[in-house]
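I'd like to ask you about the structure that follows.
Showing chain A:
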Amino acid sequence: MSGLQILWQGAAVLVGGGLLGLVYKGFDRKLAARMQARIGPPLRQPFLDLGKLLVKETVVPKDAVAWLFRAMPFLAVAASFTVLLYLPWGPFPAVLGGYGDAILVLYLLAVPAVAMALGGFASGSPLATVGAQREIVMLMSYEFPLAVAVIGVVWRLSTLGVGPAFSLEAIAASPLWAQVGPLGVIGLAILAACLLVVTPAELSKIPFDIPEAETEIAGGLMVEYSGTYLALFYLADAAKTIAMAALVVILFAPYGIAGLLGLKGAGAQAVDLLFHLVKIFIVMFAAVTTVRVAMARLKIDQVARGFWLQITAVAVAGLILIVLDRMVVG
Partner candidate 1 sequence: MADGQKVYEIPIGPIHPALKEPIRFTFQVEGERIRGVEVRPGFAHRGIEFMGLKRNLIQVLYLSERICGICSISHPIAITLAVERAAGIEVPPRAQYLRVIFSELERIHSHLLWAGVAAHELGFDTLLHLTWKVREEVLDVLEELSGNRIDYSIPIYGGVRRDIAPAQVPKVEAMVRHYRGLLEELLDAFLRDPSVAARTRGVGVLTPEEAEALCAVGPTARASGLSKDVRQDRPYLVYGELGVRAITPRDWGLEPRGDVYDKAVVRLLEIGQSLDLIEKCLDEMPEGEITSFPKIPALLAHLKKAEGEGLGWHEAPRGEVIHYIRLEAGVEEPVAWKVKAPTYSNLMSWVPMFRDQEVADIPIIAASIDPCMCCMDRVHVVRDGSGATLLMEELLKLSRAKTERVLRGLSPAGGGA
Partner candidate 2 sequence: MTADQVKEALVRAVPGLEVELRPRKVGVRAPVEVPELWATIGRDGLLPAVSALKGAGPLHISIISGRDLGETIELLYHFAVGYGTPGGEVMVTLRVPVPASDPTVPSICSLLPGAETTEREKIEFLGVQFSGIPRTDHVFLPDDFPGHPWRKGDPETAKLVKRTVEWEKRDG
């Protein structure tokens, strides 16, 4: 790919990803409202919110470490949007596919959380400090099952000779489900389930919205952020939602439907891209929207214990099944 090509494709993915994130946020809010017997906001509400925040005054608290406080929203946005560049989009390969792999994506996904925590610590408010501590504990809790799920899939693929190892494109190009034995299928299903549990935690949504916990610590991490900076975090959240859901789709459901429909060329690409977006939406709806209307917020110790013991145990069991599958099937 030429430099120019990367530039315009990158721009397209960033703008598209940002818009898509906001549209999906709109759907998420509307659908959640309907499930709660409310009318809910109009679909364009996230755009209105973002617009409003951008024209509002941005306050930096007196006690804050100003440069850190100001820098963190930009870091969060940069990291979450950069992830989009490393993900393949249905029929289209990742814009920066040749420059980074699944491991990089895992790191980049952790950066917005770290940025939010640092921003929280830097804001000098006790509520934000509590939120930031919680965010760090959350990060340490869900990263391990997340890594196990990703590595399980990637390792099994590499044993099948699909390469280069850890390349998301290679993973997307060869769905694993058909290539493994029955044990492997069970193992994969377990890992997929674990990843779906990790998704709302990664995105800090109920029941894992502990670092923000409106009724407890009044927004926690975000309590001192306003105006443009808050808008940036809002945008970062929208992009991260898309990235996380896309990662689930790429790892566990990288199928297209153009082949089934007998389409070819540009039409096929369009249909497959659309199908990819629909899958991302379904993952978001299942792992974020429905979960957040069906549960109460958990406590940080419950989450830490749950992820470290139960979820990790389940994820490792899935991994062991996949290893056994490798030994049986080859």
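A quick word on the picks: all candidates are chains of the complex that A comes from, given by their letters.
Note that a contact is a pair of C-beta atoms (placed from the backbone, for glycine too) under 8 Å apart; a residue touches a chain by one contact, two chains touch by 3 or more; residues count from 1.
Predicted, not measured: the structure shown is a model, and the values here were computed from it.
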Q. Which candidate among 1 or 2 is in contact with chain A in the complex shown?
A. 1
Q: Please give the residue numbers of chain A that touch candidate 1 in the complex, ascending.
A: 35-38, 126-127, 130, 133-134, 206-207, 209-210, 213-219, 293-302
